[in-house]
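A single protein chain has been omitted from the complex, and every remaining protein chain is retained in its original position.
What follows is subunit A.
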Amino acid sequence: MRVLVRIASWLYALAVYGFIFLPVVVLVLFSLQATSFPIPPFTGPSLRWYDAVLSDTRLTSALVNSLLVAVLSSLAAVTLGFLSAWGFARFTLPGSALLRGLITLPLTVSYLIIGMGLLVLFNWAGVPKSLLAAGIGHVVINLPLCFAIIYSQMGDHQINIERAARDLGAPEWKVLLLITVPVMAPAIFAGFFLSMTFSWDEFVISFLLTRFDTTLPVEIWNLLRSGLNPKTNAIGSLVFAVSIVLVVLFELTLLRRKPA
């Protein structure tokens, strides 16, 4: 009975792993062949389409745009999230629960609706479509996330350390920079990296709010109009690689900083 469960478990787990990795393997495999269609039989390996991607200035500038938007919007989201989390955790504010609810509210609304709302507002206010507009949208989706992560990690332990610093005469800004930020670093990193991955991946808000200069997911979307295209495989594999690097970095920082 035990053995049967074990064998069935292995088979099932293998099948699910297979299902999860099938599209990724197909994507990467057929990015490595020189033919004009990314379909079987496999005839590689060749780096022809990686060459084509890296010499395509639209794709490379979109990649730079995506990184720029991801880094800057995540910095803004984590800063706003951290300051507000600190404010709500340390001080008693009137209507605190309601205001915290307001900050986390965007988590419950789909990106499509957040993007639609900003599109309508910017259209009325005469704000042109741009990377900045998309970045503003990315802060809207990531701020509640950063707030929730950092707020949930602010416990009594941290309050006591801060109180000690204050008792020893440190002014408020010094407590913030020298005590709170270092103590909260794991949560701040977690918020920042998660925001980076979400912004890097985000499509619909960027699609609605940018026009000529755009982010990588939107540029990949434009490539899709030509159907199955090995260039899409190559750029997709590169995007996958970047995401993996981000996730591994994220795991490593969290593991390294976790007290034993």
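Here is the rule we go by: contacts are C-beta pairs under 8 Å (C-beta built on N, C-alpha and C of every residue); 3 or more make two chains touch, one makes a residue touch a chain; residues count from 1.
The rule is simple: contacts and distances are computed from a predicted model.
Taken from the listed names "YeeE/YedE family protein", "Binding-protein-dependent transport systems inner membrane component", "FeS cluster assembly protein SufB" or "ATP-grasp domain-containing protein", the protein name that UniProt assigns to the chain not shown is "Binding-protein-dependent transport systems inner membrane component". Residue in contact with the omitted chain (choice from A:32, A:69, A:139 or A:154): A:139. Among A:68, A:112 or A:178, only A:112 touches the chain that is left out of the view. On the side of subunit A, the interface with the absent chain consists of residues 5-6, 9-10, 12-13, 16-17, 19-24, 26-27, 30, 37-41, 80-81, 83-84, 86-88, 90-93, 99, 102-103, 105-106, 108-114, 116-121, 123-124, 136-137, 139-140, 143-144, 147, 163, 166, 172, 197, 200-201, 203-204, 208, 216-217, 220-221, 224, 228, 232-233, 236, 239-240, 243-244, 246-247, 251, using the contact rule stated above.
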